[in-house]
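First the structure, in the form of structure tokens, and then the observations on it.
Only a single protein chain was left out; the remaining protein chains are all shown in position.
Labels for the chains are A, B and C, by order of writing; each one numbers its residues from 1.
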Amino acid sequence: MSAHVRPLRLAMVGGGQDAFIGAVHRHAAALDGRYVLVAGALSSTPQRSRESGAALGLPPERCYGTWQEMLDAEKGREDGAEVISIVTPNHLHFPVALGAVQGGFHVICDKPLVPTLEEARELEAAVEQAGTVFAVTYNYSGYPLIRQAREMVRGGELGEIRKVIVEYHQGWLATEQTGKQAEWRTDPARSGPAGALGDIGTHAEQLATFVSGLSVEAVAAELTAFVPGRRLDDDASMLLRLSGGARGVLMVSQIEIGRENDLRLSVFGTRGSVSWRQEEPNYLLYDPLDKPRQVLTRGGPGTNGAANAVTRLPAGHPEAFIEAFANIYRAVADDLAAREQGERINPDYPTIRDGVQGVEFMTRVLDSAAADGRWVKFSDGG
Amino acid sequence: MSAHVRPLRLAMVGGGQDAFIGAVHRHAAALDGRYVLVAGALSSTPQRSRESGAALGLPPERCYGTWQEMLDAEKGREDGAEVISIVTPNHLHFPVALGAVQGGFHVICDKPLVPTLEEARELEAAVEQAGTVFAVTYNYSGYPLIRQAREMVRGGELGEIRKVIVEYHQGWLATEQTGKQAEWRTDPARSGPAGALGDIGTHAEQLATFVSGLSVEAVAAELTAFVPGRRLDDDASMLLRLSGGARGVLMVSQIEIGRENDLRLSVFGTRGSVSWRQEEPNYLLYDPLDKPRQVLTRGGPGTNGAANAVTRLPAGHPEAFIEAFANIYRAVADDLAAREQGERINPDYPTIRDGVQGVEFMTRVLDSAAADGRWVKFSDGG
Amino acid sequence: MSAHVRPLRLAMVGGGQDAFIGAVHRHAAALDGRYVLVAGALSSTPQRSRESGAALGLPPERCYGTWQEMLDAEKGREDGAEVISIVTPNHLHFPVALGAVQGGFHVICDKPLVPTLEEARELEAAVEQAGTVFAVTYNYSGYPLIRQAREMVRGGELGEIRKVIVEYHQGWLATEQTGKQAEWRTDPARSGPAGALGDIGTHAEQLATFVSGLSVEAVAAELTAFVPGRRLDDDASMLLRLSGGARGVLMVSQIEIGRENDLRLSVFGTRGSVSWRQEEPNYLLYDPLDKPRQVLTRGGPGTNGAANAVTRLPAGHPEAFIEAFANIYRAVADDLAAREQGERINPDYPTIRDGVQGVEFMTRVLDSAAADGRWVKFSDGG
Partner (left out) sequence: MSAHVRPLRLAMVGGGQDAFIGAVHRHAAALDGRYVLVAGALSSTPQRSRESGAALGLPPERCYGTWQEMLDAEKGREDGAEVISIVTPNHLHFPVALGAVQGGFHVICDKPLVPTLEEARELEAAVEQAGTVFAVTYNYSGYPLIRQAREMVRGGELGEIRKVIVEYHQGWLATEQTGKQAEWRTDPARSGPAGALGDIGTHAEQLATFVSGLSVEAVAAELTAFVPGRRLDDDASMLLRLSGGARGVLMVSQIEIGRENDLRLSVFGTRGSVSWRQEEPNYLLYDPLDKPRQVLTRGGPGTNGAANAVTRLPAGHPEAFIEAFANIYRAVADDLAAREQGERINPDYPTIRDGVQGVEFMTRVLDSAAADGRWVKFSDGG
């Protein structure tokens, strides 16, 4: 049990009434007692913002009508927010994040980072200049057995990686949907130029490269909008060429009836392979060459230090989505605690760099799809 | 989003360094922001108690050397603890709980409630007299799909219940174990008269009766201590006669190598059946008579109000152990918030009554096993 | 590829129109080309017997009206049947089998062998006297991964066996049923003194002892007839004391809605455990102590000679019920081929001894249930 560190003061932009992901961020922040929510600009109107804040127990004077007001006011308080969580629809990520970074705040931002590569690079430059912490909630990389898999790849247990299959199947947009979640995600003005591709394709790409340690070098893609009248893709399939000669397939969809949040990853090497599925996250299937399949369980025999470092409960006591999400929040808190001590650790959370990579991915896929599936190359270091 | 209610002041007895269940209680209390930990008597020595408290950020003056000190001191403070969580080894549940209840505190106590039926009844009487809240953390009944199943039974969807199978398979005590968790659980002085039976058998019994709505009327049991030198049962199997002519089988074991925390329940009626497994808690298998099996998912189509009332995330975003545990904590907080408003709600958490029932179950099973498996009847209202 | 051996001449008693198990026996006999069906007394009336025979392509003169006629006539033919398959309702097993044995025929008889222990022993004596082959189709022991498991136990890979759980869940008799299959099975005059216990409980007991190598020493049982008006048990649960101090639980039911033919076996030792499920027979879960679970697949890495000896297809090309059944038929054919060569092999199929054991099991369970679940001991040699 480590020495106690004081909780960080957190403020949130977005995440008001009826929001899904805002509540997730709050659970994730609360789970380990490392954050205390002190302020918010929670909704798109001042009135709803204040109501949402009151429902969360925020004092009225820290329920701000706009994010600009909030950044200004909190900057001036001695007990002002230190970390800003950005959980708005995508189109607001850029201005809010840039404002927060330039205001000296640390940021935890939802994905996809921003709609365009230009904005992504501008934001990355701002973060570099400010020297602040900037995390992007690629939360699926917080699962213990995803860390297990990455460590196995790094340690050479799978040999040289040949192939990666990553899939993200959803069905909730199979029909024309109303409701807050569906509406902004299918509206180019708020979601950005990509639909399913941006919303879940970026998760898939991040997870695949995070575990495999490979980068995408080129993509050949097909985007489809199946639901009549939909203006953004609700289905995307693509072939990948990965570093080191590896090959990949990436599929995402939001029109596959019956699929809930079915993110799957398989990584195949010359000495073995691993498979994982988000909806049953406490199992990692490991197939060593010419030996029986092993079912690695979170906290169970055969798990490595990378997995155990982010494991809270013993085997058989399942952990799930919120714990994985909380691992991102906790790593940020660890990073900031170390910085407060004048130390630099090597924190394990996705950064602005990963966010930019996701935007590049999204951009290249859109390019390929626009060119009838022609292979489109990524920039160096993509 | 409901109106904000102030967090409850929580103190904890037990749950210091290296404890498993104490950390779970703290995560569960933190998840929804409804509790703030203010004090603790966290370990069996004052020194370690203080260290543990400091690691959790408690102020030194509220890290107490003994639980008696803590109850005395907190009673006297205006900002004193309101709720006491008891997460000690079993033998301390009785004195601590009795002291807390008599001190006017609300209590959340781990299971099994106490070692003997006499103590159980004395404690129940004290709670009735005090009029305070007393919850027992039969946490598995907090899972959304367990609530779903209970509601289906109540609504008659399964018809008349004929048979219940409840199993709780573990393997972690298959060999002689050292370590804090294993040691006290296999020591009669600290664990009480039952081993696996008390530790996990009481969970199994509670879950089976919770969902089926039936009570156990008689039991015929076989207890075994397989590991050489072990003084308490590490395996228990029994036949049940349940109210209304239903029959049951209950199996628990801690020597089944490879089984982690494999609690399973199946309830069979005249019109359908349901099956659930704790390690994959987001699925409930529902077999209506003469129709295809349905896989109900937490948050998915076909779930009922009872399930959805304790569901935090959309389907496919798995919830797990901590969320289920937190549902007990949250229901206690809801109850106390209502009481503060002068209202009485019908809160959905296991109470002292359920705790007493578990102790009776344990007692009857021990009686049957001692009588070579003869059927032993339960008292009225068992 | 072994040298060709001539197909055996097979005759069948029972298994006419609408019969389920007769067709299975014929598929099993046909699969490897080791039998040719030459005669039959297929139904309970001469007229239907002949129609059934014609539909199978038997010549009219070998479609007999009664089994007595058939045995007499076939005995007299130079090309007469050598092996008699008995697939009638249970009450006919005894007279037909005794007649066939005394007529010098080899016999493959369905289970349970006969209704009473007296008949079982009389039949066993007759077989010993005749020196003929007598197989009982405990077909589930023919599955390759069941052979794998038995061999692992024999080789000590699981250590000393502590516990066996065997379950056989069905739901097809959850309501009053009509139809040939249901009618005779629920009629004491044709099924014998046991319902689900005889029909599937004997399979469960055989599988458990086959794999574990243990014998049942005592049983404490509860039998229930849930469906109104049913005269035989449709649900049976029992505790077992096994040789060497092991303990067991055996559950069978035919009223569990939604369960099809869900036979499951788990065997737990001091060094590891195995689990298998009939409905997914190509997987064996193997949990070595303190190591990750292994999923052994039929034909896959880690399988042993005992499994591979009865495996026809490569891994991933699933085998199932008929192949397992055919393994019994093929082993009988191997035995007879060896005898024809004047050799004696140690054939791997259930014999009259196993059949007698099943009848003793059934008898002891009935005794225990009649004595309110008192422990009833088995005779020496189980």
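The rule is short, and it goes like this: a residue touches a chain if its C-beta (ideal position, glycine included) is under 8 Å from a C-beta of that chain, and two chains touch if they have at least 3 such contacts.
Keep in mind it's a predicted model, so treat the numbers as computed, not measured.
Across the whole complex, the hidden chain's contacts among the shown chains comprise A, B, C. Between the chain not shown and the residues A:V5, A:L92, A:A130 or A:A174, the one that touches is A:A174.
Across C:F321, C:F361 or C:F378, the residue that sits in touch with the chain not pictured is C:F321.
Residue B:Y286 is the one among B:F94, B:Y168 or B:Y286 that touches the chain missing from this view.
Considering the whole complex, the residue from A:D235, A:D335 or A:D348 that touches the absent chain is A:D235.
Summarising the interface, subunit B meets the missing chain with residues 286, 290-297, 300-302.
Hidden from this view is one chain, which touches subunit A at 162-163, 165, 171, 174-175, 220, 222, 224, 226, 235, 237-239, 241, 247, 249, 251, 253, 255-259, 266, 268-273, 275, 285, 287-289, 293, 372-375. The missing chain lies against subunit C, touching residues 1-7, 17, 20, 23-24, 26-27, 30-33, 37, 52, 54-57, 170, 259-262, 278-282, 297, 300, 312-323.
One rule holds for everything that comes next: only the chains that are shown with their structure count from here on.
Computed centre separation for the pair subunit A/subunit B is 34 angstrom, with centres defined by C-alpha atoms.
For the pair subunit A and subunit C, the distance between C-alpha centroids works out to 55 Å. Rounded to whole angstrom units, the spacing between the C-alpha centres of subunit B and subunit C is 43. Each of residues 293 in subunit C touches at least two other chains.
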